[in-house]
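The complex is shown incomplete by one protein chain, all other protein chains being positioned as in the whole.
So, chain A:
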Amino acid sequence: MKYLKIYVLRSRLLKDGNLAFFKVKNLQFFDKNFFVTEIRRYLLLDLESWNITNVMFFVTNNLKNTSTFHVVHNFLGLEELKQSLLEITKKFKLLRFKLCSKSYQGNKFFAVLNAFEVKDFLSGDIIFPPHLKLLNSRELLFTKISFNITLKILLKIEAKKASFQKPIKRLNLIIEKDEFFDNYMIFDLTTDGSVTPFNAFIKALQSSNLVTLTNA
């Protein structure tokens, strides 16, 4: 027995794959507000996303020809970098990721960025494990202006429920007001690319325990 009928409203001209509208027809009588709230809560609160949770900086002095890397704290201003470490940390935390392999079960990754050369370092320069894909690879992270030091940055990436940098960028909903045609609920979803709107919506439906999804 069907409880819901879902239409995915998408124009073919729409290039942005992260934006979708869902029109839901309520075939079974239950409180629409309750249903909508449940879906919204899941999407905005419980949907997991991959975020950088910790950034560590290691520095070695090339002038002394030593290969030992020392940990430096975030408040340090290195002359060899254009930006302060505090600013760089801030930029790292804005990076978005997508898990490529569905088989991966863990909830933690480590990534590294080796800064030997003198150049602008982009987010694409970070070395990630194969399961993870970076979504914004053209982000400028920092500029190194001297060969005097080598910088190594270690990043900890964890899957966490959305408290910071949520995967759903925007969520809007409309419940038809009219007494006679009140069977529709429209969800307007925009994601950051780590998850497709359709997948996110399906996950939300699954978790809501209001409907049972089948392949049919």
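Everything that follows uses one rule, which is that contacts are C-beta pairs under 8 Å (C-beta built on N, C-alpha and C of every residue); 3 or more make two chains touch, one makes a residue touch a chain; residues count from 1.
Keep this in mind: contacts and distances are computed from a predicted model.
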| item | value |
| --- | --- |
| Chain not present in the shown complex, as UniProt names it (candidates "DNA-directed RNA polymerase subunit beta", "TRASH domain-containing protein", "Eukaryotic translation initiation factor 3 subunit G" or "Protein YIPF") | "DNA-directed RNA polymerase subunit beta" |
| Option touching the unshown chain, where A:134, A:173 or A:211 are the choices | A:173 |
| Chain not shown: contacting residue from A:86, A:127 or A:140 | A:86 |
| Chain not shown: contacting residue from A:4, A:19 or A:145 | A:145 |
| Touching the absent chain when the full complex is considered, from A:55, A:78, A:95 or A:141 | A:78 |
| Residue of A:19, A:44 or A:159 in touch with the missing chain, whole complex considered | A:44 |
| Positions on chain A contacted by the hidden chain, ascending | 33-34, 36-37, 40-41, 44-45, 71-84, 86-87, 90, 145, 163-165, 170-173, 175, 188 |
